[in-house]
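Note that one protein chain of the assembly has been removed; the remaining protein chains are unaltered in position.
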Amino acid sequence: MNARVRTWMLGIWSTAAILYLFIPIFIVVLFSFNDNRGRFNFTWNGFTLRHWAHPFRDPDLVTALRNSIEIGLLSTAVAVTLGTFLAMALVRYRFRGRGAIDLFVFLPMATPEVVMGAALLALFLVFNVSTGFVTILIAHVMFCLSYVVVTVRARLEGMDPHIEEAARDLGAGEMTTFWKVTLPMIAPGVAAAGVLAFALSVDDYVITSFNAGQTQTFPLFIFGATRQGVPAEVNVLATMLLIAVLLLMGLNVLLQRRLSRRDASGGGAEAVEEEPRPMVVTPAPSAAG
Amino acid sequence: MSAISLRWRRSLLPWWFMAPALIWLIVFFAVPLFNQLNVSLMSGNADAGYHSTWAFHTYWDAIRTYHVQFLRSLEYAAIATVIDLIIAFPLAYFLAFRAGRWRNFLLLLVIMPFFVSYVLRTVAWQLILNDNGWVADRLRDIGLVSQHGRLLATSTAVITGIAYNFLPFMVLPLYVSLERMDRRLLEAATDLYASRVTAFRKVTVPLAIPGIFAGSLLCFIPACGDYVNAALLGTSRQYMIGNVVQSKYLDVLDYPTAAALSFILMLLILVGIALYGRVLGSRNLMEAAA
Amino acid sequence: MSDREKIESALEQFFADERLSRRRFLGRGASLGLMAGGLATAISACGSIEGVTKRRLGALQQAAAGVNHPKVPIGTWEFSNWPLYIDKKVLKTFNQRYGGTVKYVEDINDNYEFFGKVRQQLQDGAPIGRDIVVLTDYMASRWVSSGYTMPIDRKNVPNGKNLTATLRSPGWDPKRQYSLPWQTYATGLAYNVKLTGRELRSIREFFNPEWKGRVTVLSDWHDSAGLAMLMRGIDPTTATVDRYLEAIDYVGQQNSKGQFRRFTGNDYTTDLTKGNVAIAMAYSGDVVQLQSDNPNLRFVFPEEGAMLAIDNMMIPEKAAHPYAAEVMMNFVYEPEIAARICDYVNYISPVDGVREILLRTDPGVGRNQLIFPDKATLERCHGYPALSSGDELLCNQAMAKVTGA
Partner (left out) sequence: MAVSEPTAPDAVASAAASEADVRLDGVTKRFGEMLAVDDLTLSIQRGHFYALLGPSGCGKTTTLRMIGGFEDPTGGRVYLGGEDVTDRPSHRRDVNTVFQSYALFPHLSVERNVAFGLERRKIGRAEVRRRVGEMLELVQLGPLAKRKPAQLSGGQQQRVALARALVNRPRALLLDEPLGALDLRLRRQLQIELKRIQQEVGITFVHVTHDQEEAMTMADTIVVMNRGRVEQAGTAEQLYELPRTAFVASFLGQSNLIDARVGAADGARTPVETHDGARLQVPSDRVGALAGEQASVGVRPEKMSLLTPEGIAPDGANVLRGRVVVASFLGVSVQYLVTTAGGEELTVIAQNEAGCAPDAFAVGREVQLCWDPRHTFVVARGADE
């Protein structure tokens, strides 16, 4: 009974926490249906679907959103790739300077964005790099890297290092070990890092604003639009983005489930699915050598 | 192939792994930041230009002038971090052990706020917390807010906003550290929890310490430099050091002070991390962080 | 004020030999760019300060006199503006009528940030890739006086004659040789009549203890200090920096008494609509829109006067298509076109004849006193000052101190 109550409490608390995270999102989605009278969209005036009728009416808004998504995907891909390798090196190898690199990787998170953004812009200007899509990409990869490293690392550190040794022992080289063993095992961590990086990239304003040149991103557009009142189409597009991400995620889950089922039924495909950890209690290492 | 060269090659291996990311960070973060270090030691003014004069006094002046905002930043960030920890721990626990097949979906929900631009989020908060809104009324009813009191434009609003913005950063590492914990150990701990709270404190929490540490950092560090929440949900009495840096950079064009403020903030954060790490008893900061 | 003295003496030295200084300035500018994190350091030396500006103004006017941009095909050219600041169909009409393609980019989100982004190129005399930019007075004047803009060949802008009389001669560009207003908006007094219980008329209300804690004022000192000066009968357009500093100081004193709930940017709108504040320092164009959400809201051009902010079109130096830019300027100064823009944006149009058209096509807008204030009201509106960049900075600094950042 007691345990049941506890589980309930836990569930209620978690629901409340997720609701807390969703309160503003709920408002944003709600106001995409607001029949707002003026240009401002923060007084509820009744339900309408009219903003959903032409969400892509403003081509610049759409361009901004597309830029954001493209930059988000590309910078996520690059940051996750680079960051995963960096995390691997930090976890798997002992070498001189490891502590220093650890700290160094942490620093971007501790630097105020405006300083980072302006400093980076100065660099581009000195080397006569014209700012735009590419420079935004560079900046986003830069600040996403730390988050990727921290996230992937956490996963790697939870992984038995002997598993990689086992792969090598069985004749797999560095690369094969990585592709066949390490990557499938840290996949959840890499995926989490990817989602985080994408989210950070899609939401960044300050650093982007310095390095954007004539390229407009979704946050930049919205920030600039506050002067004229953010149109409800922005809420519509934000809501669509949310739905798209949710759909993708759902698809991914389905795909994984199918893969793992096929694997379980002997198809031999490698399911990249998170496994419950082996229920083995290893004793304190007794022969540390 | 001689043994030495091979060993040398093998010792280079981690560097090959790290090289792309490190080069990226060095070129696009360290070099520009180093410039900022240089800038912070310049003196002059925006009109005549700034010149390198090893003006260390900028640091001293910055501390003297803005120690209030520094302390406020640390205070708000710390409070928000603690709130996040309290909210996130049960949630992460739930995600790790009770969420079952919904786990990935719920994890995504946790990150979801980022997909709604911060401007929209913060405006939403302005609407939610507004003086005549439902939330404020209810809080007045139960006496948490005085009859003529308000939520918006107070420290409470700013801290709420910060806590909100960085909550996902707390949940994720906590979840990761709990998830990789031995379930049986944890079940044993919860069994004991039923009878004795101390068992929970002595088993589950210590095992989650790496996650708590990482989460606190991911939450606390960016929160220290945050300025959006103070600007949009607070008043000038809630401005944090991020607001000062922003203003120094964009309005006042006082780059040396802005840079100096940034470095002081970074230093404070690093010292804070070190102390915190010591309190939590992890010898290697970053080791525990991940 | 020793800072100012320093600046001035530095400038004196700087301009002692202009030719030499120019070179030195460029060299310094380049190295600064390298060191100073790439933001707007290099308004530098050219800045300031009345004497200098006037001297340079003469040179600017002279340079503009001989400008001649021959007719060429329009081609593909670029127009940078703030988001949602035009009815996009107007651009289609332009393309159809004149050929070519306008690349209309909404990449200006903030005057300072935008300047920060392009400062280095401007300073190096490199093109910034845009043929028209739209910036607010104080930034526009900085660009013009720094030589970052190209003179407009007014022969190509015959419709310029439609520019409303009050806007024809700002201090920093008396003949509108370098800039043409895009839209204007007034900063005045907005209030919630349900909360105040009575109609308000005066700037004094911002500082009236009766509303203590229920007032927001703009964190931009051009507006807040400007209104404070109007209250005291000082013309903010021609006032010296010292007057501004005094006014900022006054705002600061009021703030420390707790008079203001907070300083705001554009985000005063939520507080005002939701009834969190009774009085807000607000932009006229916004209140037109807010009234439809909250009919209790009022906007007045205070009896002492209002501030008038102007967003100006300018052709950046080294722009590749000045002729196209001028054709566009001419185009948007056509009352029919200006009316379409005004109908969409709801700001105060700088173009004469718009009201008449809108009274016909969209009477609701045409009759709106906030979009088309009467002549007497417009005469009460005062433009932003033409302070030197150094003085602007001093005021920014002082205001930052007041707002706590």
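Details
When the chains are written out, they are named A, B and C in that same order, and each has its own residue count from 1.
Just so it is clear, a contact is a pair of C-beta atoms (placed from the backbone, for glycine too) under 8 Å apart; a residue touches a chain by one contact, two chains touch by 3 or more.
Model, not experiment: these values are computed from the prediction.
Of the listed residues A:Arg6, A:His162 or A:Arg257, the one in contact with the hidden chain in the full complex is A:His162.
When the missing chain is restored to the complex, the residue among A:Thr48, A:Ser130 or A:Thr176 that touches it is A:Thr176. Considering the full assembly, A:Pro184 is the residue among A:Gly11, A:Gly132 or A:Pro184 that touches the omitted chain. Contact between subunit A and the unshown chain involves residues 160, 162-163, 165-173, 176-177, 180-181, 184-185, 263-266, 268, 270-273, 275-283, 285-289.
Rule of thumb we're sticking to: only the chains that are shown with their structure count from here on.
Because contacts link each chain to all the remaining chains, their graph is best described as complete. Summed over C-beta pairs in contact, the chain pair with the top total is A-B.
A straight line joining the Cα centres of subunit B and subunit C is 37 Å long.
Of all residues in subunit A, those that touch two or more other chains are 42, 115, 118-119, 122-123, 223, 226. Multi-chain contact residues of subunit C, defined as those touching 2 or more other chains: 34, 36-37, 39, 110, 113, 116, 265, 267, 270, 274. By the touch rule above, subunit C contacts subunit A in their complex via residues 33-34, 36-39, 78, 80, 82-85, 88, 104-110, 113, 116-117, 120-121, 129-130, 265-267, 269-270, 273-274, 286, 288-294, 345-346. Considering their complex, residues 3, 6-7, 10-11, 14, 28-29, 32, 34-37, 39-45, 47-48, 110, 112-113, 116, 255, 260-263, 265, 267, 270-271, 274-276, 389-390, 393, 396-397, 399-400, 402-405 of subunit C touch subunit B. For subunit A in complex with subunit C, the touching residues are 36-40, 42-43, 45, 58-61, 64, 115, 118-119, 121-126, 130-131, 209-210, 212-216, 220-221, 223-229, 231.
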